[in-house]
Every structure is written in structure tokens, then in C-alpha cells.
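Apart from one protein chain that is not included, each protein chain of the complex appears where it belongs.
Let's look at chain A:
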């Protein structure tokens, strides 16, 4: 390994992994945010 290496060329498999990984964490997070906003709406009714 050189002292300083760069490798930013993401392989196709890793691109798919990237989409899947962000979906995996994004869906529950968005669901939580949606639920919170729905509850918070009561504050201004």
C-alpha cells in the first residue's frame, strides 16, 4: 500500500449496495419523521 492512496471508482456492485444500504436505513427514518410530524400537527390546530 502506498503512503497515500485514492480509489473513488465505485464498482457497479457497490453502487447497488449503496442504494440498498441507504434505503435500508432511510425507510424507517422517514417513517419515524412522518409519524412525528403527524403528531406535531396537533400543536398548531
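In this text, contacts are C-beta pairs under 8 Å (C-beta built on N, C-alpha and C of every residue); 3 or more make two chains touch, one makes a residue touch a chain; residues count from 1.
In this section, contacts and distances are computed from a predicted model.
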From the names "MFS transporter", "Menaquinone reductase, integral membrane subunit", "Large ribosomal subunit protein bL32" or "Heme exporter protein D", which one matches the UniProt record for the unseen chain?
-> "MFS transporter"
Pick out the residues on chain A that sit against the missing chain.
-> 1-11, 13-15, 17-18, 21-22, 24-25, 28-29, 31-33, 35-37, 39-45
